[in-house]
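Some notes on the structure that comes next.
Removed: one protein chain of the complex. Kept in place: all other protein chains.
Per-chain numbering from 1; labels A and B assigned in written order.
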Amino acid sequence: MVGVRASKAHRDEGIALVVLMSCSALFVIAIALILGFLAFNGTRLFWGDHYSPLKFLFGTDWDGFGGHYGAATFIAGSLVATGMAIAIGGPLGVAIGVFFSELAPKRVATAFKPAIEVLVGIPSVVYGWLGLTLLVPAIATVFHLPDGDGLLAAGIVLSIMILPTVISLSEDALRVVPNSLREGSAALGATRWETITKVLLPSASSGIAVAVILGVARAIGETLAVQLVLGNAAILPTSLLKPAAALTSEIVMDMGDAPDGSGFKHALFAMAFLLLLISMGLILLIRLALRRRT
Amino acid sequence: MSRSARLAAIALAAAIAPSAAFADTSISAAGSTALQPLVQAAADEYQQKNSDVKISVTGGGSRTGLSLVSSKAVDLGDSDILAPDGTNGLVDHKVAVIGFSVVVNPAAGVKGLSKKQVQDIFTLKVTNWKDVGGKDQQITVINRPASSGTRAVFMKTLMGSIDTLPPTLTEDATGTVVQKVAQTAGAVSYASFSGTHNASGVSELAIDGAAATEDNVMTGKYPFWSYEHIYTNGPPSKDIAKFIAFLQEDTAVFKKTGYIQIRDMKVTENNR
Partner (left out) sequence: MAQAVIAQPAVARLRGSNARSRRIVDRIATAALWGASSLVVLLLLLFIGFEFYRGASSISWQFLTGSPTAGTAGGGIGPLIFNSFYVLILTLAFTVPISVCAGMYLQEYSAGGRFKAIVQFSAESLATVPSIVMGLFGLLVFVSALHWHFTALGGALTLTLLNLPAMMRVTQEALAGVPGTYREASMACGATKWQTVLKVILPSAIGPLTTGVVLVSGRIFGETAALIYTAGASVSYGRSAYDVNPFHTAETLAVGLYQVHREALVPDVDRIANGSALVLLVMVLVFNVVARVVGRALTLRFTGKAR
């Protein structure tokens, strides 16, 4: 009797292990499939339509139906918008992370933190709608422009969107710094600000780097909020106040209507593949940053 | 785990089951957003008269409609443009004519332009409204993306031999374009009558002296119009043919939605 129950338990154990491992393996299969499908369709432009990868990456001549697939304007637009998001959202996010970890009284933290979590949950299309109806007209008024669409608007919207990521990760990075360091620094007569800038931030630097890199990842892949406020002009960015275009916004605008099997569609897939490669590159960067810590 | 798997299976079965109950005739249409209101209005009327028919009408854009109908994902593909050569098996049904307007922000101070002036503006040769008889106001050109059907009609009917446009501000749908023109001083763009006739804050321009009206489209005075096509994959079935005929003939629906019936046209594409 006991033997039967034990063997059933033993069998259950085996089944459970197989199921759990298969579910884990699904993650590996999923990313492999995504990479495979996008690599295949994303490079078709080069081996199928014989378009030069260099012209794709560095060309600025974009005419989907005319056989010109230079994506440099979109790449530049994505990079500049992301750079602006980091320039604004990075320092601000780290500062608020410091605030939560070092300064905020418990009561303030419990009041503020849920607010930040709400910020994560707001759909990107709502950010875009707010940006389009509030920020874009505001920029037009402030700078006396006919139209406020452009990189500045996109940069500001993106910086708000990456804030929660940067805040919570840099806070986590600071929290794991041992208290002995804080105490030691205070005992030596350092003010709190000096402790933060000269002791805590340097020791948490790799964690903060990860926070910022994940912010980059979120910003560069953001689509709708950017498309709604960027103006979508395939022009190399020369001014933050001028409309520009990004990889994501161009994909979402043209994907539905670009004919199947055309170089146009393949070029859009190539842009998506490029985004995927950038994301993967960022993951490797994070690994590097974390390895430095250990 | 096993319980949740069972639950998922039940949920899925419950989800699929009711659809089997829709055994009536069902027709699906997708594609051009310019044509969508007409097809929708016709579908509503038709379903009221034929309660056993279910018609679903969705947008997505002309080319989306064409690709969906060629892969038989929908029964009807709505399109502003002709199906590209080499699309096998698609049957064209011209169902209506639709007019488009060049729209400007009122700050431009112009009521009409010649074709040549439109070409100069959209190729950025002219950058201030005062050079085409308007106020001293910088021109902001807004285009539709390259894949847009409206842009294709614009190029064909107004831009003459010019086949590429310099990159400008781009908005990807009628609604966005009209809104952007309304809120941007000196902006100019183009959109279908259905999006511009009742829009506030934009002016529709006369082209070569002919105002953007249905009458001028019918008599051929106004050049910026196109046929609206419904494509079927192969000859339509009896039910579908009945609906298309109803749509083409139902004057009340046309009156209500502002499209032009093909039989009212005094010109054809060839003598535009």
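Structural remarks
Criterion: a residue touches a chain if its C-beta (ideal position, glycine included) is under 8 Å from a C-beta of that chain, and two chains touch if they have at least 3 such contacts.
Since the structure is predicted, the reported quantities are computational estimates derived from the model, not experimental observations.
Note that the undisplayed chain, when the full complex is considered, contacts A, B.
Only one residue in the set A:T73, A:S170 or A:S185 touches the chain that does not appear here, and it is A:S185.
Note that of A:A81, A:I251, A:A267 or A:A289, the residue touching the chain absent from this view is A:I251.
Across the interface with the omitted chain, subunit A contributes residues 9-10, 12-13, 16-17, 19-28, 30-34, 37-38, 41, 92, 95-96, 98-100, 103-104, 112, 114-126, 128-130, 134, 160, 163, 178, 180-181, 184-185, 188-194, 196, 198-199, 202-203, 214, 217, 220-224, 228, 248, 251-252, 255-256, 260, 269, 272, 275-276, 279-280, 282-283, 286. With the whole complex as reference, residues 1, 4-5, 7-8, 11-12, 14-16, 18-19, 22, 26, 28, 30, 33, 36-37, 40-41, 43-44, 47, 54-60, 68, 71, 73, 172-176, 178-179, 194-195, 198, 257 of subunit B touch the missing chain.
Quick note on the criterion: only the chains that are shown with their structure count from here on.
Residues 19, 62-66, 73, 137, 140, 146-147, 149, 227, 231-235, 243, 245, 253-254, 256-260, 264 of subunit A touch subunit B in their complex. Interface residues of subunit B, counted against subunit A in their complex, comprise 1, 60-64, 66-67, 84, 138, 140, 145-149, 163-164, 167-172, 180, 183-187.
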